[in-house]
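Only a single protein chain was left out; the remaining protein chains are all shown in position.
What follows is subunit A.
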Amino acid sequence: MMLKRLMLLVAGALSLVPLSPAHADQLQDIKKKGELACGVLGTDEPFSFIQDPASRALVGYDVDLCNAVAKSLGVKLTLKQLAVSARLPELQQGRVDLLAASLTHNKEREALIDFSLSTFITGQKVLVKKQSGITRLDQLAGKKVLTVKGSTMEQNIKKAVPTAVIISFDNSPQAFLALQQGKGVAYVNDETSLIDDFSKLGPVAKDYEILPHNLSTEHLALGLKKGEPAFREQVNKVLRDLEATGEAEKLFTRWFGPTTKMKFPSRPFKLETDKID
């Protein structure tokens, strides 16, 4: 009862606050202010993180994308570190102009905010031993495939290769151990976990390979306030330009490439679409 009354009070107070102050166009506002406020996580290497504890400067793939947008507008970039759950509200309330915060583009969120072109596309993948000679998903037909119980991986591999014999374990280290011992030809997990497992292999990592095909895809994108077509077009233009000039490739290599911890051999996507599955 107490709680209900309190909630009513809060709701009443909120209704007094004008929700969206009338303004012409966000793009013009940013230019007039001379400043682009970009929301990042700051805790998610290599997307946005603090590399050098002395300078406490935020760096990363997401930060570089913010930089590119600010540069195209000829304004100063201000980075704001956000908590994961605070990302959408901060954007909706106008405290940041742009979200570059490892944000997954999905259908549910489309109702709340707009998205740029996908800036990073990742997904569930398949790890095999090179000696198995498997390079394509359809070669897994009738073979034993190892994964984690209760995961969406199970359902996705079943969809991709219906005849595969799927053996699932309680956790990913067990499934990975079973692959190492040869109890199955392939191990399915999301790409970040696979890369983590890969890095733990040490020198024998050269005997393993991650197949390029995605079982399911996850699109990360920049988040924008709803109903700002001019600003959205500007951001997308910057992304398309990055792609066209080869700058996008350089950015990817800088944060995810072979010389980094992530060790992606190549970039599996391009900055070209804002469509999601």
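The rule is simple: a contact is a pair of C-beta atoms (placed from the backbone, for glycine too) under 8 Å apart; a residue touches a chain by one contact, two chains touch by 3 or more; residues count from 1.
Everything that follows uses one rule, which is that contacts and distances are computed from a predicted model.
Visitor: Match the chain absent from this complex view to the correct UniProt protein name in "Thiosulfate reductase electron transfer subunit PhsB", "NADH-quinone oxidoreductase subunit I", "Glutamate Aspartate transport system permease protein GltJ" or "Flagellar basal body rod protein FlgB".
Guide: Spelling it out: the chain absent from the display is recorded in UniProt as "Glutamate Aspartate transport system permease protein GltJ".
Visitor: So one chain is hidden, and I want to know which residue out of A:170, A:233 or A:272 touches that hidden chain in the complete assembly.
Guide: A:170
Visitor: Considering the complete complex, identify which of A:31, A:80, A:129 or A:149 is in touch with the unshown chain.
Guide: If we include the chain that is not displayed, A:149 is the one touching it.
Visitor: List the subunit A residues touching the unshown chain?
Guide: Output for subunit A: 144, 146, 149-151, 154-155, 167-170, 174, 177-178, 181-183.
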